[in-house]
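One protein chain omitted, others in place.
So, subunit A:
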């Protein structure tokens, strides 16, 4: 006890000296912190990265598999421009002319290598030994009605077009622009493509109002990520206004508000400097950092300011004296809460999703700086600003105090009952929490306010799917794709895929083999099957290769030494779990029906996202354990009590379980963004526990209260503070929950539930547990009935 008192005295002395120092050298301290913040900010750079690859770490197995596939075949991205003529028929002279015109224009897209449209489709027809290869509709202006009808019939029969470039009825068509991004700087390359295509579409719409135009594809996806990041960054402004409002209401002091504003802005400026120094490019998940820092940093300042103003207003202390006292009282709690928040955010590095590493590190740095500025800039500024004493607030506070006392009295009267009820509720919600399923459909990351989402939905509903799975099916020998056995198996795999309910379109080399075989036999439909002779197949392939148009080569579908070919299944909008199930089924089919070299695994960006949530959860698990251990240790040290440190795990862990339990009732599916909330919120909600327990212990140790009285004391002293910080946190995360980007908005929504749950648990379950575990002790000691109980 002596040693503890010494330690406590030491920290008190340290905090006092710190405060005295800051107040004595207020101007140098202020100038130094201004220089520090602006100096860091001068290193700052706000860059954005929209490339969907940023979501995957280099060691991500799905990314590795997809990269391996892209190494074998042509690697490219695309923009799909979908046209829906208002007359509901693509095949009119005017509409075909418009398509041709837009196709020609689309060739000017930066980095484009190929433009595919219904008009420039290479149609092959055979008459005897003469083969005619031509654009399906070249110079449509010269076509007669009969010719256009013929074009329509050909197009709607073409497996390479239907469900890819046109729909079954011929009322919607796509122009697919393939781009080869150099990949040097996605932050400039992607916007270049986007700006060009948007301008092209705007011009087209002006000239052809008879078309509805929709845009989707990988480049628009990247752009949507890019723009989501920029939009979410703008939420900072809203949060800033809330911070000003909240501080004004709570402190009722304009100078205190200005000082708080300085602290939070300096923290954000420092974080921006951190971005620049570490060359971090912002992504949607990491772009919420200013809002998070604002939300979390404002609590530090408010704690210090409220105590300071109380000392001045209620206790009538002098400004300097009150500042030192406030710093003495708050230095340790603010330090501990900052430390736990930093630990919580740093554990995001355990995850498998790089944007969340960035988020964790930026916020951790920002919070460290917030602690520094709250204990330097803030007291220095308050020492400089004048203070006006007011007395009227005392009574209002008194009334509230009564409310918290009543709550305390209520709780201590029925600890067993409350423990059982909360345990029951928590148990039910925990059970429900386990029923959540992962779902990372990246189109659904964007809500309906984002055009990419609504456009992609239209394309999904009316033309083709956005999601796909690719298989690189090997033959086991160089040139083996021409082996008739391989072709037959591949054909069977293609047929099997076509039968699957979730499949919209299949692109396989066996289709090419069938088509060329038919052409070589004067378009005789009975030859629409794979060749039965290897030389024949090889020579047909050569012929096919000779007929490919500009920007296309076999490498789109066949690897360089012709030992493997790629099968692409386009899927309808299905959930991640269904996607994985489909891919597993396809892999199993190959295992069951094809020789070993043909076994392949399903890969694609879709698959990468499908498994991202699992990966993140798996890798975050260790991070969560580490966070829990570290934070419990901090608590044990801070409270100087092992048992209570252990007990704190309950109120720290259960809010997350409750959060996910409610989430199951609300939504039922969780995405990658939500996986981080355990580590993240742990560092935040632990503050409630720390404050409550430390006041409880103080009452027990210093005031000699029994457990019940100590609980009531804790309610009276920190009840209001906890409600206040919870409200600030809720405000911040509610702002974030308005994000149009689901990784952020879902994360924020569940955090709102968790923070609320944490407060409720700290008000009901925690005190009940504290009474229950203190029972044996309290029987021994004399129960002191504190006066408050008789209130």
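One rule holds in what follows: a contact is a pair of C-beta atoms (placed from the backbone, for glycine too) under 8 Å apart; a residue touches a chain by one contact, two chains touch by 3 or more; residues count from 1.
The rule is short, and it goes like this: contacts and distances are computed from a predicted model.
Q: Tell me the UniProt name of the left-out chain, picking from "Outer membrane lipoprotein-sorting protein", "Dehydrogenase", "(2Fe-2S)-binding protein" or "Electron transfer flavoprotein subunit alpha".
A: Per the UniProt record, the undisplayed chain of the complex is "Outer membrane lipoprotein-sorting protein".
Q: For the full complex, which residue in A:533, A:588 or A:622 touches the chain that was left out?
A: Of these options, the touching residue for the absent chain is A:533.
Q: In the complete assembly, which of A:89, A:168, A:199 or A:561 touches the absent chain?
A: In the full complex, the listed residue that touches the missing chain is A:561.
Q: Determine which one of A:59, A:108 or A:278 touches the chain that has been left out.
A: Only one of A:59, A:108 or A:278 touches the chain omitted from view, namely A:108.
Q: Under the stated touch rule, tell me which residues of subunit A contact the chain that is not displayed.
A: On the subunit A side, contact with the omitted chain comes from 71, 74, 107-113, 122, 129-134, 180, 479, 482, 520, 533-540, 542-543, 545-555, 560-562.
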